[in-house]
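Of the protein chains in this complex, all but one are displayed in their positions.
Moving on to chain A:
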Amino acid sequence: MFAEELKAFRRLGVRGVLVQLLNFASVIASGLMMWKGLGLLTNTESPIVVVLSGSMEPAFYRGDLLFLTNPPNVPYQTGDITVYKVPGSPIPIVHRILETRGIVRNAPKSAIAQDVADGQKSAVLRAVEGQEVEQLLLTKGDNNPIDDVDLYNGLDWLERRHVVGKVRGFLPYIGYVTIAMNDHPNLKYLLLGVLGLFALIQRE
């Protein structure tokens, strides 16, 4: 079977082989770029994730596909379902926000407000002056009996920067393909190999 393919490749010549390889490589490249583009548009590093555990039942089951966004200046609210990653553990967790707190972090004061003393300014003016309000979050899975403080690896609150995104939509069952490929990596290589073979042999 391969002897014929090898002969076909030799007949193609260097340029022909490069063109066939380019077909394969450009499919992969366009897939990568679409993924990265989606990430940039939604402002999150993984815009599509798969639910691995049952801690959000009956809302999400294992194998559901979730679509995330992370709007940059919009504060999260109680009831939002977020996906977050605690520093120190690689697996993101999808749980609902139970409580939010805003704390004020000091930022350099603007020139306009410098001569007015701090105590005389209202909270609104302080926010306007450029001091950031940072959000702290507490989460809990719908199906879990207790909240997530134990999962935070020593922190008492989750910070905004740990959150990957907020769930906007979902598709049931589709994620099982990813779960299967992660549990059996040979499947992944087999799929890639077959796709690669098709792309190299086909000529359009």
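Criterion: a contact is a pair of C-beta atoms (placed from the backbone, for glycine too) under 8 Å apart; a residue touches a chain by one contact, two chains touch by 3 or more; residues count from 1.
Going forward, contacts and distances are computed from a predicted model.
A.B. asks: Between "Integrator complex subunit 5", "Signal peptidase complex subunit 2", "Serine/threonine-protein phosphatase 2A 55 kDa regulatory subunit B" or "Phosphatidylinositol glycan anchor biosynthesis class T", which matches the UniProt record of the unshown chain?
C.D. replies: From the listed options "Integrator complex subunit 5", "Signal peptidase complex subunit 2", "Serine/threonine-protein phosphatase 2A 55 kDa regulatory subunit B" or "Phosphatidylinositol glycan anchor biosynthesis class T", the omitted chain resolves to "Signal peptidase complex subunit 2".
A.B. asks: Using the definition of touch stated at the top, determine which of A:29, A:171 or A:192 touches the missing chain.
C.D. replies: A:29
A.B. asks: For the chain that's not shown, point to the residue among A:45, A:80, A:134 or A:147 touching it.
C.D. replies: A:45
A.B. asks: Touching the absent chain: which residues on chain A qualify?
C.D. replies: Those residues of chain A that touch the unshown chain are 7, 11, 15, 18-19, 22, 25-26, 28-30, 32-33, 36-37, 39-40, 44-45, 161, 203-204.
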